[in-house]
Every structure is written in structure tokens, then in C-alpha cells.
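All remarks here apply to the structure that follows.
Note that one protein chain is taken out, while the other chains of the complex remain in position.
What follows is chain A.
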Amino acid sequence: MIALNIAWTHLTSRKRQTAVSLVGVVLGVAFFLAVSALMRGSEKDFITRLIDNSPHITVSDEFRTARLQPARLRWPDDLVEIAGLRPNNETRGIRGWRYRLGQIESLPGLKAAPVLVGSAVLLFAGQEQGISLSGIVPARMRGVSSIEEKLVEGSLDDLEANPGGIIIGAGLAEKFSLRRGSTVNLVAGGGSNRSLTVVAIFRTGNAGYDESQTYVLLKRAQLLLGRPDRVNRFIIKLADASQALLVASRIEAMGTYKAVSWAEASEDILNVLFVRNVIMYSVVSAILLVASFGIYNTLSTIVMEKTRDIAILKSVGFQARDIRHIFVLEGLIVGTLGSVLGLAVGAGLMQLMASVQIRPPGGTAMVNLPVWWGGEQFLIAAGFALLSCLLAAWLPARKAGRLHPVDILRGAT
């Protein structure tokens, strides 16, 4: 391959200039990779927190749209005018929840747990505090909710073993100086007042949650809230969180209850993350674009210096296309070498960043910088570098292809 041979010779006979443009590409690719790894890493980290701290899908005893009246269902296409509608009071909760839960659990790749959510007032030593009460089946919460990992004292088994137990957050515990074994009083919608024993304490890091969320056994909650054998929520964890939207719509399709995926619930945050990615990729692409100016500069210089060679090649019988190939190849060589080295340097930078520990402002624990090692960003970085090198090489290559040998021969003689 003569073109490759000539291209290689051009580059190697100008080592310094080639090295400078190569360094430009290497740095461009390395920064592209390091910055995108950090940005995508923090995004994944954020989403993981978002996903882990909340169910992937929540099915609640609500409907997305108002329910159709029986008359409408009977004659959907006929003109039925129903005015002054006042629906019957619904008994709140998911009807036939055991059957529905079984149905949902028959879908592959998910785990579901029934929950009865309500509110209550916690009384302790003359103080009171509104709290959110979740009635759970501890065994079913495993693998569905991250509550177990967040426990700093006690365990889910302690709740299982103690029907009069309650799990509270660290914030609430500190506020009322409660610890394991403390007794609190709870008043809920059912009107009953029960004294419960603190069996475990959790800390999520979310202050609102840590101060107001509590867990009791499902049976206990049903009694407290005066809703025997009812649940009003299924929380669902998927093996693959990215399937949430799809699975949610399938669940909605089998029952009419509203199934909200984490992606739907956090749509605004996901939009912000998307915009952040767009900004990040524009900036790091600009770095590569600047690097490609180095290649443009080098190749333009080579074309100018090599007009005699180009003239002789053309007079000997090399086509304009062959000449263009030479210079495009030079761009590709610099781009490929620069990408490979840049990916290596970038991976080194990522390694370095991943090992750095920082204390976030206002935070208490040291955290590692979240670096994402996903392969797609390596491809994007290399692909974009090659593309900009190709672009940078194309202009000088076109100019070289257009050189007229006679103009150069006359100039030389």
C-alpha cells in the first residue's frame, strides 16, 4: 500500500510536529474520557441512590383516569349522558390484593411486597410528632426495599419476632432520645392507641425520611389504621431497573391500578441529567475539536512542503484520489494512535480519580469519586477523535488532490 507508506514516511520524517499534534489528540481523548467517566459516574451514582432508596415501581390504590360508569362500559359506542355524577365511596385499598400480588409476581425478573401506608401521631413523653406509618411483611421486604441495609441497630427479624415492635429512623430517635427497647405510643386513624417498642433504628441520610418514616408489621398497621386485611400499595424491585417503565405499563394493563415507575416519578431529575450530559459532551467534544486543529495545521504544512512530491506523484500517474488518500491516512494514523494512547491515559486518569477520596461539603463520610467504567464512553471518545481527525485531514487532503503539477513544475524550473 503505497499511500500508507508515503503517509507514514511524511509523519515520521516530521517527528516533532507529529508528536505535538499527537499529544493534542491524546490529551483531548484522555480528558474526554476522564470527564465523561466522572459525569456519567456521578449520574449513575445519583440514579442508583434514587432507585435504591425508592421502589422501582409502586402500585397504589389509585387510578390513572376516572373510572368509567357501568352504563358506559355496557354501551361504549352509544350516547350515554351521565350528569351530576357522585361515585360511591370506595373502600380504600387494593381490592383482592393477594390475587393481584400473585399476578404481578408471576411476571419475570421482579419481587414485590405488599405495604399498608398511613399516617399516625407518635406520642412520647408529652411530645407528639406526625409520622408516616408503613405496615410491612418483613420477609417480603428483603430484596425489595433497601431498609434492611439501612438499619444501624436491630434487624428485620426483631420486628418479625415482636408484633408490638416498631422501626424508626435515626432522626426521630435523636429527636426524642429513643433507643432500642424504648416504648412509644402511637395514635392512628383507627382511633386506637397502642404502645410499641422500638426494635430497630435505620439511617438513610435523607433527613425528612429519617425523622418521619416508621415501620410496623402489616397486621399491626391494619389494626392501628382500622383497615383489616387491606394493603394500599405494592412496592416492586426489578432485576433490571431500566425496565421499570415497560413493566409498570404491563402491570397497569393487567389491573387498572396505577403503577408508577421510578423513571416516571423522577422524570424531572432525569431531564436535568440529560441536559447535563448534553452540556458535558459539548464541552469535551470542543476539547477534541481544538486538538484536531493541530492535525489540520500539521497536515497543511506537510502539503505545502510537499508540493514537489505531489507534483511528481501526479505526473508519474497518481490520481488526485490517491493523493487525497495519503493525507486522509495521515490524519487517521494520528487519530488512531492518539485515540489508543488517549484511551490509555484517560483510563489512567480514571483510575487516579477513582482512588481519590473526598469529603463532600456538609457531608460526614469520605466518599470515592464516582467513576463509570462503561465501554460505550471509550467508543464515543475514540470515535469522536477519529471523526475530528478525519475532518481535520480532509481539507488539506482535498487541497493536495487539487494541486496542478504544471503549476508546481513551472515554479521549480
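Everything below uses one rule, namely that a residue touches a chain if its C-beta (ideal position, glycine included) is under 8 Å from a C-beta of that chain, and two chains touch if they have at least 3 such contacts; residues count from 1.
In this text, contacts and distances are computed from a predicted model.
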Choices "ABC transporter ATP-binding protein", "Flavocytochrome c", "Fe-S cluster assembly ATPase SufC" or "Nitric-oxide reductase subunit C" - which one is the UniProt name of the chain not shown: "ABC transporter ATP-binding protein"
Residue among A:245, A:287, A:312 or A:395 touching the omitted chain: A:312
Identified contact with the non-displayed chain, of A:15, A:64 or A:410: A:410
Contact with the hidden chain (one of A:137, A:260 or A:320): A:320
Residues of chain A (touch criterion as defined above) contacting the omitted chain: 2, 6, 9-10, 13, 308-309, 311-322, 405-406, 409-410, 412-413
